[in-house]
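Omission of a single protein chain aside, the complex is shown with its protein chains in their original locations.
The chains carry the letters A, B and C, assigned in the order they are written, with residues numbered from 1 in each.
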Amino acid sequence: MNKVVNNPKTALEGIQDGMTLMVGGFGLCGIPENSIAQLVKMGVKNLTCISNNAGVDDFGLGLLLQGKQVRKMISSYVGENDEFERQMLSGELEVDLIPQGSLAERCRAGGAGIPAFFTPAGYGTEVAQGKEVRIFNGKPHILESALTADFAIVKAWKGDTEGNLIYKATARNFNPMMAMAGKITIAEVEELVPAGTLDPNQIHTPGIFVQRIFQGEKFEKRIEQRTVRSK
Amino acid sequence: MNKVVNNPKTALEGIQDGMTLMVGGFGLCGIPENSIAQLVKMGVKNLTCISNNAGVDDFGLGLLLQGKQVRKMISSYVGENDEFERQMLSGELEVDLIPQGSLAERCRAGGAGIPAFFTPAGYGTEVAQGKEVRIFNGKPHILESALTADFAIVKAWKGDTEGNLIYKATARNFNPMMAMAGKITIAEVEELVPAGTLDPNQIHTPGIFVQRIFQGEKFEKRIEQRTVRSK
Amino acid sequence: MALDKNGIAKRIAQELKDGWYVNLGIGIPTLVANYIPEGIEVEFQSENGILGMGPFPFDGEEDPDLINAGKQTITVRNGASFFDSATSFAMIRGQHVQLTVLGAMEVSQNGDIANWKIPGKMVKGMGGAMDLVASAENIIVAMMHSNKAGESKILKNCTLPLTGVGCVKKVVTELAVLEINEGKFHLLERAPGVSVEEIISKTEGELIVPNFVPEMQI
Partner (left out) sequence: MALDKNGIAKRIAQELKDGWYVNLGIGIPTLVANYIPEGIEVEFQSENGILGMGPFPFDGEEDPDLINAGKQTITVRNGASFFDSATSFAMIRGQHVQLTVLGAMEVSQNGDIANWKIPGKMVKGMGGAMDLVASAENIIVAMMHSNKAGESKILKNCTLPLTGVGCVKKVVTELAVLEINEGKFHLLERAPGVSVEEIISKTEGELIVPNFVPEMQI
């Protein structure tokens, strides 16, 4: 069941104006750099992007914002991005802010066929507006619904030809749930290996969730907050 | 954060008559054999056991049934067990049958602080009796609630002193979700190693979900349906 | 002549499409894996937590930690993966599995299925069947047309407790291939040498019979 495509161009075929995309990563960690570059090249517009963050001005999803390709962001935190701020304040960009845990769980739910679930997060805040509230164990919870996307684009460390993925360290973050929730899921990996090479016991995302896979040409892996101690 | 206890006796301290236990495993695969033997020794009674299956007459949870230690089973499939059948038909044993996927998800929900979620499984059947029905995307779903337990007892392949666990092959099954859902979770492992030995990238159950861990003395690993082909 | 179990499995295997992930139930459905058409690649999921099941192991090579949902010892193919049962049912509930094949005691003309409980008899439980039938986009039931008493199991309404409602799309029996559509059975094919009359007589549910009913090609 070979899912290998040769390049980002082939991988992203079918993505059209107005579509909803999930894009993996936390900050600039574990983002599908090569696919984002291809989205910029394609020039698709009016996208709804579901991604925990929105990149920085000149990297990550910030590149799509620069090209005014995004109509709506669904995220938990969107700081560190001047162009984002400008578009949001001018009303060009719609923003739906969601608590991070609810965002992660709503993506998982979308992939897992669970249309809605109750969570305490956001009760009593503006996040709860218009949402059903119910008490469980004496504590109020709100009903949150599943999220899915036309395409999910994720980034993994290693992947095999059948689409099985292994992430590295905290570059895992939102990638596994988004891989589950995409109608079509595209994975870009640092190292693509033949099926049978990866230990079946150590697969983070089983290939069933991935429709297309390619090895990225180059990963810049920019660090957002380089923090060190002296020796 | 050392969680090692020396033996099953110490590991199971605090389990009392009338408590609810989750017990990992699918059939006889990946069951906590040493802990079950200890439960038999302890002679605790009136237990509610949440476990996908109920073992066979002379192994697995069947051993607790032989000793009439179980008041109620919450399972998805309980065949292959004559004593179980006898106790159930005589009314000694209460049985709550739950679709397997709902059972798995309800355990995960219990561990994840999600009190309830909607699933299509069981709609229109006796499983849906008394449960809220709601249509999502044109399809009826029922509201299922989280499961938790006083103690969860799981079995892993490798574990470290901080409670991090790695399962082997399909012996993983229900163990990870039950580890999440126990107020106190006990892990018995085939091989106990020092913290730092296991790759942080390959941990299936992070140690935060495990309160006590020990290396089992002996694992019989009985096969329920030995099926082979000729060479 | 009516098909045997292997014949039913063989006919169902013709429904497989390249690239599909497939969940096979216990019994006749398990046999489907033996008849994958040439040139087609499918991957088998088992709901305890494995993708990429291979054939049964050689004698002496069984691994007690490696079983399928029928608790049989199995092997893995290259590209296999293991996961927990919650993730496994995420695949099923989330409709990532393209085809589910399972047995039934009764099927009704609106697609209801009963396959887990007979009142008065020991109930073993539904296992994963309710999750599978409630979620699968594509369910094929492999079953005998009649029970041992000779009564039709292809019914107007199920008499046994249901496993799922309105979910079955296709039924393959020892006599026929039936499709369920708009609340009726539709006769698509008959087993080699089996007459349309025999199928009609053994089908209690409403059955639409076209002028020409081709024989199965197996």
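Rule of thumb we're sticking to: contacts are C-beta pairs under 8 Å (C-beta built on N, C-alpha and C of every residue); 3 or more make two chains touch, one makes a residue touch a chain.
Small disclaimer: the values here were computed from a predicted structure and weren't measured.
J.: Please identify which of the visible chains the hidden chain touches across the whole complex.
T.: A, B
J.: Just to verify: which one of A:Met19, A:Leu97 or A:Val193 makes contact with the chain not shown?
T.: Of the listed residues, the one touching the omitted chain is A:Leu97.
J.: Determine which one of A:Pro8, A:Pro32, A:Gly62 or A:Gly122 touches the chain that has been left out.
T.: With A:Pro8, A:Pro32, A:Gly62 or A:Gly122 as choices, the missing chain is touched by A:Gly122.
J.: Check the options B:Leu12, B:Ile31, B:Val44 or B:Ala112 and report the residue that touches the missing chain.
T.: B:Ala112
J.: Given the full complex, what residues of subunit B touch the hidden partner chain?
T.: Subunit B touches the chain not shown through residues 1, 108, 110-114, 160-162, 164, 180, 194-196, 200-201, 203, 206-209.
J.: On subunit A, what residues meet the omitted chain?
T.: Per the touch rule, subunit A residues meeting the hidden chain are 26-30, 52, 75-79, 85, 88-89, 95, 97, 99-102, 104-105, 107-108, 119-127, 157, 167-177, 204, 221-231.
Quick note on the criterion: only the chains that are shown with their structure count from here on.
J.: So which chain is farthest from subunit B, going by the mean of the CA atoms in each chain?
T.: Of all the other chains, the one whose centre lies farthest from subunit B is A.
J.: Which of the chain pairs holds the record for C-beta pairs in contact?
T.: Greatest number of C-beta pairs in contact occurs for B-C.
J.: Provide the C-alpha centroid distance between subunit A and subunit C, rounded to the nearest whole angstrom.
T.: 36
J.: Approximately how many whole Å separate the CA-defined centres of subunit A and subunit B?
T.: About 33 Å, centre to centre.
J.: Two or more other chains touching the same residue: where does that happen in subunit A?
T.: Residue numbers touching two or more other chains: 112-114, 200-201.
J.: Which positions in subunit C touch two or more other chains at once?
T.: 50, 82-83, 89, 92-93, 135
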